[in-house]
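Here it is, the structure in full.
As you look at this complex, bear in mind that one protein chain is not there, while each of the others sits in place.
Chain naming follows the written order as A, B and C, and within any one chain the residues start at number 1.
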Amino acid sequence: MKLTVLIHCPDQSGIIRSVTTYIHQQTGNVVYLDQHVDKQAGVFFMRLKCEFEQELDLVDFKKGFATELAEPFDMEWDAYTDEYQPKMAIFVSKYNHCLYDLLSRYNSGELSVEIPFILSNHKDLEYVAEQFNIPFFHIPVTKETKAEAEDQQLELLKKYKVDFIVLARYMQIVSPKVIDQFPQRIINIHHSFLPAFAGAKPYHAAFERGVKIIGATSHYVTEDLDAGPIIEQDVTTVSHTHSVKDFIAKGRDLERIVLSRAVQLHVARKTMVYNNKTVIFS
Amino acid sequence: MKLTVLIHCPDQSGIIRSVTTYIHQQTGNVVYLDQHVDKQAGVFFMRLKCEFEQELDLVDFKKGFATELAEPFDMEWDAYTDEYQPKMAIFVSKYNHCLYDLLSRYNSGELSVEIPFILSNHKDLEYVAEQFNIPFFHIPVTKETKAEAEDQQLELLKKYKVDFIVLARYMQIVSPKVIDQFPQRIINIHHSFLPAFAGAKPYHAAFERGVKIIGATSHYVTEDLDAGPIIEQDVTTVSHTHSVKDFIAKGRDLERIVLSRAVQLHVARKTMVYNNKTVIFS
Amino acid sequence: MKLTVLIHCPDQSGIIRSVTTYIHQQTGNVVYLDQHVDKQAGVFFMRLKCEFEQELDLVDFKKGFATELAEPFDMEWDAYTDEYQPKMAIFVSKYNHCLYDLLSRYNSGELSVEIPFILSNHKDLEYVAEQFNIPFFHIPVTKETKAEAEDQQLELLKKYKVDFIVLARYMQIVSPKVIDQFPQRIINIHHSFLPAFAGAKPYHAAFERGVKIIGATSHYVTEDLDAGPIIEQDVTTVSHTHSVKDFIAKGRDLERIVLSRAVQLHVARKTMVYNNKTVIFS
Partner (left out) sequence: MKLTVLIHCPDQSGIIRSVTTYIHQQTGNVVYLDQHVDKQAGVFFMRLKCEFEQELDLVDFKKGFATELAEPFDMEWDAYTDEYQPKMAIFVSKYNHCLYDLLSRYNSGELSVEIPFILSNHKDLEYVAEQFNIPFFHIPVTKETKAEAEDQQLELLKKYKVDFIVLARYMQIVSPKVIDQFPQRIINIHHSFLPAFAGAKPYHAAFERGVKIIGATSHYVTEDLDAGPIIEQDVTTVSHTHSVKDFIAKGRDLERIVLSRAVQLHVARKTMVYNNKTVIFS
């Protein structure tokens, strides 16, 4: 059995030694350990993988961890078994490139998740869901029906026990009602190199400014629009020969890859959030 | 004799044909031609190199060009001989990395310029000027003396017939008085991926925001601070393991290379400015 | 009507002027022109787009071009109308990532081609063809049946009037019999940064060598294995933390994007081949 443990706590002496000793006592063997100290904030972060030759009683392990480590060191922490495949809902609108990218990776076995459903405020991409045999829910959103639509969304998310949501170019602002239920568990792709060109029409804005590089940014969604903790970014060069349309086409390739990388980091439990920033373990 | 011709004018039929025909009539041979049309703005840009086997009377060539082409096509244009080495003044403050980079390229023959002098508001980098045997002028700038200091700068720029100025981390805002004398001929390096983190302390701001990529931007200086036409940008990845100090160190390498590339593009007459954007010929 | 003209010929005086003059005589307007001179080889390359307000008689245009330009300047050339969508056959084996990438771009309208069929030596990817409603032909290949299999392939290629072939991780060596029918019209993706690690198992070889960067290369297929003219390459960083499996996973993302870019360059008629190298117009 394999376990991934994520920890953060006030920086102090003896954490690594105590944790590795506890795991040893539980007959586990540490096979990976990465840690980071944010000196400014005084916070210690650790990601650790351990293997247990004998069957592990996870409840007991966690109870002991809580008493012997989490409490004295004041830790926020969690432990995940490798077997569990998190349930990922995908929200889309009309663009299919990110959706296709996620689904083809899912189909190839690159993405260790279950996809209980795809949800959209439009019907345009229903055919893609059908191609991949995944349930599709159409929940239109207007100013007037937004509250009600989000209730329906929450109901579905609950019913299907969704662990996290991917906004694969979902062109609606998600309200706090949903965000609060999925803190650091909604992943968005923004089509610019944030914080440059936050908001709508970033490729147009980039074109206007005459930049030589455009980007895409994947981040956890917070109430502050386009300002959540950044998980992954990438860029590509552009020149005066490119029109806004070219920016958009080049950007699609960025959006695809940046979103997929962010999702994979999240699924592999390699992300931790602190102070609106991420620690991304390697 | 080699000539580089830069043209922009309203887009219309027959420009390439007319220009190449004129050059042919002058017994020249076009050895390179690159053009671009900004369809939104309706503007045609062209960069062209031609060789003349016989001695060319440049004054005559220009006169004919003006009458037969520039006037009917409503062109802004210029023609440069390859022999002339432009005179480049370098303004610095206390950081030496961009200065060293420019001077070592200059020394290796990578940069086809003359450097009549280095100017600074501090004495810190006088030793570098001495290492490379280049005149150094120290003109301190305070709020009170700024106007006077810029007069002294302008005097030196005039006296040494400076063609363009490179701000190699010159930590002073250049006022319109100087900019107006050197339109599109002052090159600055900004230590961020503009328009993200314009203004002071961009590395600190980038660190605070938790970006995964930092950049540097070289642009022509306009009255609008950090908002001039972008010549060149580049980026590098950062992670949670990097402190602000690391950002600054990694950024130095970007600043060096981005500024040097921009200077080389300018010197090679590969840049044109229109609508606060650049066309960069290859 | 829009026309794209590709030319290469011995470098000599007057080409641009003559071509633009001819197009003007045909009541066409040059809207884009890019040229390149390979000085070592003494060859001139040009890509040109022109628009005709009146209906153009393409046969007449070509006849005149041949007589007035191609013959005197000793040109290899062709002219393509923008309306024609080339027919692209895709050959695959068992990996689906490049196939999915091409098909999702095709579906999104990013790729201006027709896809008459997908062909494979295995049945594994038939389901993908079905998802996208594209005919799938299964032609197994063994040492003994290879000649016969290629006859079947050629028959299909002829029947469907295929213009060019994309080997989307087709794990068979294509023999001269097929290559000769499709010179510079078979595009392969090799999973290394050629010429490093040509041949089989490049990720394993890269891992063994301990490189810090891996790549992918798309090239036209020639009889010399993995040595054809390179169309596009890209790379990504790796480190000691990555296993061969990680190399392969990271490589998949490179292969996808590099192959798609190469296909798009080919479709847009932006590639020319000379001396086993490509000229790639922007």
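By our rule, a contact is a pair of C-beta atoms (placed from the backbone, for glycine too) under 8 Å apart; a residue touches a chain by one contact, two chains touch by 3 or more.
As the structure is a prediction and not an experimental result, all values here were calculated from the model.
Asks: Kindly state which of the options B:26, B:96, B:145 or B:243 is in contact with the chain not pictured.
Replies: B:96
Asks: Any idea which of B:29, B:104, B:145 or B:276 touches the chain not displayed?
Replies: Selected residue, touching the omitted chain: B:104.
Asks: Determine which one of B:12, B:67, B:81 or B:241 touches the chain that has been left out.
Replies: Answer from the full complex: B:241 touches the omitted chain.
Asks: Since one chain has been left out of the picture, which residues of chain A touch it in the full complex?
Replies: Contact residues on chain A toward the absent chain are 13-14, 16-17, 20-21, 24, 29-35, 37, 282.
Asks: Across the whole complex, list the residues on chain B that are touched by the chain not included here.
Replies: Interface residues of chain B facing the absent chain: 96-97, 100-101, 104-105, 107-108, 110, 131-132, 239, 241, 249, 252-253, 257, 282.
Asks: Can you list where chain C touches the absent chain?
Replies: Residues in contact with the chain left out: 36, 38-40, 193-197, 209-213, 215, 229-235, 239-241, 243, 276-280.
Keep this in mind: only the chains that are shown with their structure count from here on.
Asks: In whole angstrom, how far does the Cα centroid of chain B sit from the Cα centroid of chain C?
Replies: Their C-alpha centroids are separated by 38 Å.
Asks: On chain A, where are the residues touching two or more other chains?
Replies: Expected reply: 239, 241.
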